[in-house]
Structures are given as C-alpha cells and as structure tokens.
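See below for the structure under consideration.
All protein chains of the complex are present and in place, except for one that has been dropped.
After this line comes chain A, so read on.
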Amino acid sequence: LPSLSLSFLIQLQEAFSKGLLKPGLNVPLEEPKKAVNNIEGLKMCLAEFKKNLPWVERLDLTNHPAVDVLAKIEGTLNKKQSSGEIDAEDDFQREMYFYRQAQATVLEALPKLKKLQIPTKRPDDYFAEMAKTDQHMQKVRKKLMQKQMAIEKSEKAKKLREQRKFGKKVQVEVLQKRQKAKKAMMTAVKKYQKGMTDKLDFLEGDQEGKKGSTASKSQMSKKGPNAKRKYKDQKFGFGGKKKGSKWNTKESFNDVSGFRAKTAHGKGGKKFNKGGKKNKRPGKETRRKMKARK
C-alpha cells in the first residue's frame, strides 16, 4: 500500500462518508503530466517582442528545400521528403535536405540582394580576415589530398591484384601450350624417324615458332641492362666526346649527388659487407613489390 498522509486519510474518510468511495481497494491514480502550452501567452509575447525591421536588416527567409534534381532523374523521389518529414537517422538524406533548404534560400535571396545592391561576391583584390586561418585551410587541403591518394592507391592495388590473377592464368595457358607444342613436335619427329611420314612439315612449324619467340626476345632485351649500358655509354661512348670530362666544371663541382652522408660520416657499415652473400638477389615477393612500386 502506498504511504498515506494524515490529511489524505481524512479526505478519504470524508469521501467515504459522503458515499463517493466504493468499498474495496482504492488506489490513487496519478494524473498524467500535462506539458505547459500557453498558446495565447506565446502569441502575446511574440507580438510584444517582434521588431519590425526591414528585410535588409534581418536577411531571413523561410522556404521548402529545393527540388532534388538527381532524385527526380533517378526516379527515387521520396514522397515523405516532399511533404517535409525527414528521417533523422538517415545521415545522408538528412544532410542533403538541409543543403537543399539552404540552396533554395540562396536562390531566392540573391536576386533580392542584387536589387538592394548588397554585394555577395568578394572581389579578388579584397583582402580581409577570414573565419578560418590560412594555416587551417592548408591542413584541410592536405587532408583532402591524402584521402584522394589513399583512394588512388587502393584502386591501384586492386587493379594489380586483378592483373596478377589474370597473369597467372595466362602463364598457365602459355606453359600448357608450350608443352603441347613440344609433345606434338616430339611425336612428329618420332613418326618421321620411324618412317611413318615422309614430309618434313613439322620443321617449318618450328621455324615460325622460333621467329615469334625471337621477336618477343628482342623486345625483352631492350629493357635489359639499361642502367649499366647507359652509364658506360655516358663514360666511354662516342670516343672524343669525353676530352674535357675530367675538368672540374661549375656543374660538376656543385653536383653533390654522389655524396652519401652515412658513408661520409663512417656510419654505413652494413653496405660493404662482401663476406656474406655476394649476389644478394632479393626474394620473389620483394622483387614483385619493387616492380609494383614503379
């Protein structure tokens, strides 16, 4: 039973004596809380408080959001949104609603401002303090660039992965083809040896194959020891060109590209270790990564 105060008990007694209360267990009902909504008061207050300023002073507008052009084109125009009910949980839709509302205001207000001769565009030679410092805007720009780079990198990585899968397929196919060709060749040779066929057609086929492979080989050899050849050409190529090459010219003196700081300070101890492996060719993964980074 809820705790009853003395006054309440007296009230109950009186009510009972008057016949208002019925016998049995009576539980006091709590009145549902009514929120104050003094409409008259609000209206009076607004009337008192309102300042009748010309629009120039206030620059306020009340409008529905602009029509969502994209949604109309796609045909996904939401009926709810057109009536004004926004789903606050759907972040993108909500923000787009606010954006379109601002757009509608701007579209309506700009002609009005032009009439009143209030400028909206800042001329290029007008230098004034901005709300956000230049330093801050640079940070913003940096962040945007980083995001773009990250996206590009991930796209590149995806493409590479796809390529590798495709390349693996192609490799398998090529190997199989080669094996087949070899097999066919061997059978043809055996047949000729055993005297089953007189023709030497299979040899011609072999020549064609060789030509094809040499063509591809010459393409490969173009890339080959390029850096080394380049350096040697540069040093010894075309005979008399290197007459004045030993002079200390301004460019050669100012050229610090051959300077290795660690070697100069005696710290690059790990590099001249010929006691270990002489030809330390990097592993497959490392080579692949190096290739990819290009």
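Annotations for the structure displayed:
FYI, a residue touches a chain if its C-beta (ideal position, glycine included) is under 8 Å from a C-beta of that chain, and two chains touch if they have at least 3 such contacts; residues count from 1.
Just so we're on the same page, contacts and distances are computed from a predicted model.
You can't see one chain of this complex, but its UniProt record names it "Ribosome biogenesis protein BRX1 homolog", from the set "Ribosome biogenesis protein BRX1 homolog", "Cytochrome c oxidase assembly protein COX20, mitochondrial", "Fanconi anemia group F protein" or "UDP-arabinopyranose mutase 5". Of the candidate positions A:88, A:196, A:227 or A:264, contact with the hidden chain is made by A:88.
Remark: the omitted chain is touched by one listed residue; of A:9, A:61, A:149 or A:200 this is A:61.
Only one residue in the set A:15, A:106, A:170 or A:184 touches the chain that does not appear here, and it is A:106. When you scan A:118, A:170 or A:200 for touch with the missing chain, the hit is A:118.
Within the complete assembly, A:131 is the residue of A:6, A:70 or A:131 that touches the hidden chain. The set of chain A residues touching the chain not shown comprises 35-39, 41-43, 45-46, 48-51, 53, 56-64, 66, 84, 86, 88, 94, 97-99, 101-107, 109-110, 113, 118-123, 125-126, 128-132, 136-137, 139-140, 143-144.
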